[in-house]
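Only one protein chain is missing; all other protein chains are in place.
Take a look at chain A:
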Amino acid sequence: MEARLLLVRINSVLQFVLIFLTIIRSYVHASTTGQAGYVDKYITKTYFEKHDSLIDPEFDNFIANEIPLTLCKVLEDGNCVLPTLSNLHRSVIGEGSHRHLSSSIIFKFQPELKIKLVAHSCEVIMTERLPSGVFADPFELQHLVQRGVFSDAAVFGDTNLELPSFRSNRSVVEIHMSIGSKMLSRHHDKFEINCEVPLHARYPPLGLGFSRVEFGQPDLFMCCSLEVNGFKRSCAYLPTNNISDYKASPLAWEIPCGIREHAGVVSAITYCFALVSALLIVVLSFCYTDNKGSSKPKSL
């Protein structure tokens, strides 16, 4: 009888624990997805919580179907009149292994939107899917955030700074840029955002001299934090493929690579050189005598 009572009590406790864990799990799930209809601090973070690596079709699907793009609904704007992309100019600036990916984005908007966008702390979020072969240093980006260059920045995916490209996976850089100050320009219907992301080249696979790395288009979002919704963030996707004068030619970076034909010669000479240097030291050490004490020592 007592044993049965004990079993019943244990069962009740277990059920309570299960219900408790379910509640906790749903809370955690809700907070990682930023609660229904709202986006968490970083858009890309949610992708890497579900996927191990960056795969373009999966990321496209993630943007199209998994991000709650509810900005229009929240703004109570049935026509969803948001700023549109007028121009997007991209280039890779600099030389060597450390360069900047520069994006100059011009938006057009209806003048009556200006007050709303400034009031609701809206920002443009750019996610840059980096090709294999280049990486961004998260600590360098944080330094730029501290200096006020960006309002926020983060790197997701493979952030190992030391591995060559054939031993590493791709990563995504997410840059947040506040548009408040940009709106107060002399142009009443457009504003421009310039973004320079510092990037670094990994050692590429061996080849004939140079390895080519190509960049795709960034993904752009407009996100606002509205007071009426407790400052939760709502976003809208800004497509780049409807820009009339955007040139879709790929942006490329040529990175010097090791030459495969050097392998035999380099290995042989490296081993021999090390061995000869070692033998010189060994021979001299054995030839050294401790009769140096009879030599005239130097004076001050």
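Just so we're on the same page, a contact is a pair of C-beta atoms (placed from the backbone, for glycine too) under 8 Å apart; a residue touches a chain by one contact, two chains touch by 3 or more; residues count from 1.
Going forward, contacts and distances are computed from a predicted model.
Its UniProt record calls the unshown chain "GPI mannosyltransferase 1", which is the correct pick from "GPI mannosyltransferase 1", "Spermatosis associated 17", "Rab geranylgeranyltransferase" or "Cytochrome c oxidase subunit". Checked against the hidden chain, the listed residues A:S104, A:T159 or A:T240 yield one contact partner: A:T159. Summary of contacts with the chain left out: across A:A64, A:I93, A:A252 or A:A278, the touching residue is A:A278. Although one chain is not displayed, chain A still touches it through residues 95-98, 138-139, 159-162, 164, 166-167, 203, 205-206, 209-210, 254-260, 262-263, 266-267, 269-271, 273-275, 277-282, 284-286, 288, 290, 292-300.
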